[in-house]
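Omission of a single protein chain aside, the complex is shown with its protein chains in their original locations.
Here is chain A:
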């Protein structure tokens, strides 16, 4: 057994878990955050993406014990209260989801992508960057649109913040 201590969405949590517990199962089974999903067993679908210490990771590929001491943000921690994160809002606005299963991972990947590119994205880059996220419902058309729109919004917000 391992003792795992994490900050998840700003809250400290500590649990004793089996050594082999994956971060995704720690989140889902041990602290009840079921927004992070599991879509494969080969680290390819991206349904499980969360942010660990500010970077997007596939939580099915990280041991909870490995992450111990770190800071995790999941889909549940993205919105500021009632206010949706711009990427969440854009997915709704542009119908970037259907069944919703890939969506948490898509959104967490998109937030990370926009941050890494400073919002300077084009369609080709977004499609290439989505390599690690599979969606079976949307054909990606509206996901790409949503991410580009959110990148635009976030750039504007940053500019406004800088101007103030």
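Going forward, contacts are C-beta pairs under 8 Å (C-beta built on N, C-alpha and C of every residue); 3 or more make two chains touch, one makes a residue touch a chain; residues count from 1.
Following the convention adopted for this analysis, contacts and distances are computed from a predicted model.
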Per UniProt record, name of the chain withheld from view ["Sugar ABC transporter permease", "Cysteine desulfurase", "Protocatechuate 3,4-dioxygenase beta subunit" or "Xanthine dehydrogenase family protein molybdopterin-binding subunit"]: "Xanthine dehydrogenase family protein molybdopterin-binding subunit"
Among A:53, A:118, A:131 or A:158, residue touching the chain not depicted: A:131
Contact with the hidden chain (one of A:44, A:61 or A:153): A:44
Options A:8, A:33 or A:64, residue touching the unrepresented chain: A:33
Touching residues (missing chain, whole complex) on chain A: 18, 20, 25, 28-29, 33-42, 44-45, 47, 74-76, 78-79, 84, 88, 91-93, 95, 97-104, 107, 123-124, 126-128, 130-131, 133-145
